[in-house]
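One protein chain is absent from this view; the other protein chains keep their places.
Each chain gets a letter, A, B, C and D, in the order it is written, and its residues are counted from 1.
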Amino acid sequence: MSILEISNLSLSFGGVKALQDVSFRVPENTVTTIIGPNGAGKTSLFNCISGFYKPQQGTIRYQGQPLPGSIKPPKRAALGLARTFQNIALFRGMTVLDNIKLGAHVHMKSGLLSALAYFGPARREEMEVRKEVEERIIDFLEIDHIRRQPVASLSYGLQKRVELARALAMQPKVLMLDEPVAGMNREEKEDMARFILDIREEWGVTVLMVEHDMGMVMDISDHIAVLNFGQVITEGLPADVQNNPEVIKAYLGNSDIDSLRKKLNAEGEAA
Amino acid sequence: MDWLFFGEISLAGLAMGGLYALIALGFVIIYKATRVINFAIGEIMMFAAYLFLAFAGGMEMSPWIALPLAVIGGSILGGVIEKTMIRPMLGESPISVVMVTIGIASILVGLVEFIWTADPQLLPNFLPREPVFIGELYLAPKIAYGFLIGSALLIIYLLYFRFSRGGVALRATASDQAAAYSMGINVRRVFNMAWVFGSLAASLAGVLVAATGGLSPQFGIIGLSVLVVVIVGGLDSILGALVAGVFIGWLETVAGAYLGGEYRMPATFLVLAVILVIRPYGLFGTHEIERV
Amino acid sequence: QDKEPIVFGGSIPLSGVFAFAGIHIHAGLTDYTNWINSQGGINGHPVKYVMEDTAYEVDRSVAAFKKISGSSSPATYYGDSTGFMKAIASELNSQGNTLMSGASFATVLTDNETYPYQFIPGPNYSQMFGIILEYIASQGEGGDMPNVAFVYSDTEFGKDPIENGKARAAELGIEVVEEIVTKPGSVDVSAEVLKLRRVRPDYVVFHGYVLSPINEFMVQMRQMGLDTQFMGTFWSSDKLIIDKMGADADGYMGVMPYNYYDSEESGPMLDALRAQAEKSDPEAGYRPTGYMQGWFNAMVWTEVVKRTLDAGKELTGDNMAEALASIEDWDTGGIIGIPVTVRDMSFPVGRIWRVNADEGRYEPVSDWIHLD
Amino acid sequence: MEALLEIDNIEVVYNKSVQVLRGLSLRVPKGAIVALLGSNGAGKSTTLKSVSGLLTLEDGEVTAGEVRFKGQDVKGTPPEKLVRNGLFHVMEGRRVFEDLTVEENLIAATYALSGSKPSLSDSYELVYNYFPRLKERRKQLAGYLSGGEQQMLALGRALIAQPDLIMLDEPSLGLAPLLVEEIFTIVARINREQGTAILLVEQNAAVSLAIASYGYIMENGKIVIDGPADKLTANEDVQEFYLGVGGKEGEARSYRDIKHYKRRKRWLS
Partner (left out) sequence: MRIGDAKQSYEADEAIWTSQTQKLWLGFFLLILLVFPFVVDSYLLYLGCLVGIAVISTTGLNILTGFTGLISLGQAGFMGVGAYTVAWLSINTALPFPVTLVLAGLMAAAVGILVGLPSLRVKGLYLAIATLAASVFLHFIFAEWESVTGGMGGLSLEPAHLFGLTFQSDFSMYFIIVPLAVLMVLAARNVFRTRIGRAFIAIRDRDISAEILGINLLRYKLMSFALSSFYAGVAGGLFAYFYRVVTPESFPLSMSIFYLAAVIVGGMGNLLGGILGAAFMTLVPEALKLLTAALTPFYPNAPVFMSPMLEIIFGALIVGFLIFEPHGLAEIWHRIRRFFRLWPFKN
């Protein structure tokens, strides 16, 4: 069963064709990864799914239901489409805890009047969310020691983790991660990989990921789609994709440090 | 419809609009580099006009010497303000800096009242007094000549920003200060120059406007009506300042003439509201790039 | 002098749009206070003048009033604007122990029901228009009545006399050919001038301005070759106009209830005023109309307080209002050229003056006119 | 070899309260590529900023130690002077001027050239030569370039300035593998062809140690180990924590079988 089905999606900005006739499926309860060169349209695709960009053509089906343009981003979030951003988009004026609670926003109901009064329904709801956030998410991601800190003071890696926590608070069915380990060292990448695998296994959430770190992508993905110039060039299991010559030419290169080193040395000697 | 009357009114409005454009230029240059709307611009205009009064009236210099002196005085004032009060605010939120400019406005008003008293003043006459006729159409001489002098400066600025890399430095600085630094752009100097040249335009406009409308410590309010111009034109567009200045000047005058003086402001602000809804960054302003 | 001082309070605009007048009003009030004290005060009571700067903002004026009346219960009080006079009315009425006048000549203040403790130290703005229009009518020959245009500022006091003015013009058979509203202060008025050029009024009456844009109207209209006569109400008839406009001011006319400082008239009070002004600031020379107005206000207050004390009554609002109403054929010692009588809490008297630019002063062109 | 840049025992404090660098020293010889590695928040970017003088913009201050560029203390020299003196800092996150076109971005960089303006069109050609893709897009707003293209532009701006030392802060961030290779190849080419020294801050330890001749690794504001690049590559801790080699006989470890507990680094503790 696929939880997300993209068919014939096209999006362009003036002359720039960000997506052209893109179709692929995200099988339920998998880690599916989209890879592709910079500017291939990966983030744009996420933006279409989130409802931030409106594709000129094509449909997106989520749990079998179409998501037309009339369903706005907040509604989509409420339906279970959560995401993190390529450039960290935390709310810098808030603490870690508040940032995470914000993820639960769509699942809360209290209105302005009860908020003004606070005591009563608003407080009850706030406490429920607090409990959920503390006991499920903060514990799970091991960030209890920083929950009162303003996010601006955190290191990059921790900020990424808080973003993940916030997305989890949205109670997603599909979690979209845009370059979750960019800018991290090996050690931090390993932590993140572990969280992603656990989220899929223990929480049963489908993960849709964009990432350039091939080591991690190949290790943890169940399914990979390759985008180039706004088009899907291939789709399949990691091993198949890795050896696809088109993918190597457009995206992977030889991705081997030793051969790079040799190439550099050779050039050096030639010069 | 009395077309002759309409023509004359329009002409008067367009000429006034030229002066608006000049003031708007003062806003735009400063905004372009520093992302700050300078709410003290009206007061800088006022200060320059008072300087002119002091030079030409008090010290009895020839107005044609007093004019450049006053304009230079106004520019220096702008430079000093930037150096002492705006530069320490580098990196703070734009609205805080705007508030600082409002504080500066208050200081300047107090200073003017202190030096020149609160009495309303008239500038010594220095523009020719013979009526100007364009075809059948009468145009008050002061605004006609004011328009000519103002346009000259306007054209110089336009040419400069079109044909030199100064414009790029200005925009680069506005776009990302730290990156501009790392590029070897002297950001402090760019800021200072923006204030100096912005104040220069404003100062010239100040003397010209005061020459037609009189001068008092409340003179600075005019800066506010010109805000409409810069928003309609686009806060960071020199061309926008020009087009919107002339248009708003015309509109205001026509509305005032046909509907009554109390309709001047609402008419222009109505246009402003419409523009903001259909083009949020003004006619020629740059769109902010928004990506996630 | 051990007697309790009598307090004159004041909300005075020493900064803001009205500061040019406020400073002189303040000087007039101060000098009068010093003068009356040098004369032994009021029935032996010394006079104390307490003021605050208001920047001509209503809420600050109110604040000043509350502050001053909280600390020193003033018998009389100077209010700086029509807005303030209205805002303070209910407070004043409920306190009931201060009599107030000030810079405003607003017509509404003559309504005794609403403003029982406020009076106008001269004719109200409508009465000023009345005086001006009467003068204009007197210039008409036979059936050939001159026509007139009103130019006024878009402010509370600017609009005050316009309706009454139009009604009065109609009564007198004067046609109001154009009405122009502008912002006060520095604005470009070429379009308005073009409008007046179409209707070619014989007279233009300005109201609600100090200087600009009166000068622009006059200069531009004369450049166009019109021979319109220009006139203005109290605050538009200061010598400032001559000082700043020079020769361009020649022929401008104003209505003024007091003698100008440099007029040729004299009288014991006028002489005392000049002597006191000379004494307090020998450098100043001429004193503007704001000074005269401040002085006259204080003079009326003194008269009222004196009458109340003489009658053996307490200085309550009611008693002082009664004393004020009792003023009849009062000799102001030359400040006003004829004896005056209070009607509806105002002094409906005035005279038309005309600028003689060569001499650099206003000269009377009509007799004193006392409306009934 | 003669040192172009020497950092001696510097300490840096942000907002007068947070200490980030605690006695850090390193040197970059003329014409060399030196890599500076370290985990997030170790203070790598801070190190570069304290060299280029951009620290003050963020309310940071060098409270102790000395930074010498070409033998001269940089303290008190405003950033733009340093740039004109041949020190170019390519900041983290690309920082292109988004609402300027590609070409205007390059024009802005000409301010780094001191005194006489060398023929500008030549320098543009040089940039377009290294990055043909930028030439195609030169009238486009830089804000709409893809990540890799923006990184190229950032490097292109550095080239225009003809510096003696380029400090590159995470140039591979967010780039596709092919591009990472491309960028690093170009960096190596620039180093070789122009003789420009490069101080390279990177998370991608494998690639940066491949092109660098010397490397430093920092944690918590100071250098924990340093050495020639090949020595570092062979270091067991570096392999475990930066290169992901470990477990069975020096093979690459899979992300799938990560333990929930971790081995401690030897250089900490």
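Here is the rule we use: a contact is a pair of C-beta atoms (placed from the backbone, for glycine too) under 8 Å apart; a residue touches a chain by one contact, two chains touch by 3 or more.
Treat the numbers as computed from the prediction; the structure is a model and nothing was measured.
Trainee: Which displayed chains make contact with the chain that has been left out?
Mentor: Counted over the whole complex, the chain not pictured touches A, B, C.
Trainee: Among the options A:60, A:106 or A:154, which residue touches the chain absent from this view?
Mentor: A:106
Trainee: Pick out which of A:85, A:156 or A:251 touches the chain that's been left out of the picture.
Mentor: Touches the omitted chain: A:85.
Trainee: Given the contact definition stated above, which residue among B:58, B:128 or B:280 touches the chain not shown here?
Mentor: B:280
Trainee: Out of C:3, C:66, C:198 or C:279, which is the one that touches the chain we can't see?
Mentor: Answering carefully, the residue with contact to the hidden chain is C:66.
Trainee: Going by the contact rule already stated, which one of C:53, C:188, C:202 or C:238 would touch the omitted chain in the full complex?
Mentor: Touches the omitted chain: C:53.
Trainee: List the subunit C residues touching the unshown chain?
Mentor: Residues 12, 14-15, 19, 23, 26-27, 30, 51-53, 55, 57-60, 62-63, 66-67, 69-71, 83, 86-87, 89-91, 94, 108, 114, 154-156, 158-159 of subunit C touch the chain that is not shown.
Trainee: Hey, which subunit A residues sit against the chain that's not shown?
Mentor: Subunit A touches the chain not shown through residues 50-52, 72-74, 77-78, 82-83, 85, 89-94, 98, 101-106, 108, 110-112, 114-118, 122-123, 125-127, 129-131, 134, 166, 170.
Trainee: Considering the entire assembly, which residues of subunit B contact the chain that has been omitted?
Mentor: 37, 85, 88-89, 92-100, 102-114, 118, 224, 227-228, 231, 235, 262, 265-266, 269-270, 272-273, 276-277, 280-282, 288, 290, 292
The definition used in the following text is that only the chains that are shown with their structure count from here on.
Trainee: Whose C-alpha centre lies nearest the centre of all protein C-alpha atoms?
Mentor: B
Trainee: Can you check how far apart subunit A and subunit C are, centre to centre, with Cα atoms defining each centre and the answer in Å?
Mentor: Going by mean C-alpha positions, subunit A sits 75 Å from subunit C.
Trainee: Centroid of subunit B to centroid of subunit C, CA atoms only: how many Å?
Mentor: Chain centres of subunit B and subunit C, defined by C-alpha means, are spaced 37 Å apart.
Trainee: If a residue has to touch 2 or more other chains to count, which residues of subunit B qualify?
Mentor: Those would be 291.
Trainee: Two or more other chains touching the same residue: where does that happen in subunit A?
Mentor: 86-87
Trainee: Give every residue of subunit A touching subunit D within the complex, in rising order.
Mentor: For this pair, the touching residues of subunit A are 13, 16, 35-40, 86-87, 153, 155-158, 179, 182-191, 193-194, 197, 212, 214-216, 219-220, 250-255, 257, 260-261, 263-264, 267-268, 271.
Trainee: List the residues on subunit D that touch subunit B in their complex, please.
Mentor: Those residues of subunit D that touch subunit B are 52-54, 57-59, 78-80, 83-84, 88-91, 95-100, 104-105, 107-113, 141, 143-144, 157, 161.
Trainee: Spell out the part of subunit D that touches subunit A in their complex, as residue ranges.
Mentor: Per the stated touch rule, the residues are 18, 37-41, 93, 144-149, 170, 173-182, 184-185, 188-189, 192-193, 203, 205-207, 210-211, 241-244, 252, 254-256, 258, 260, 262.
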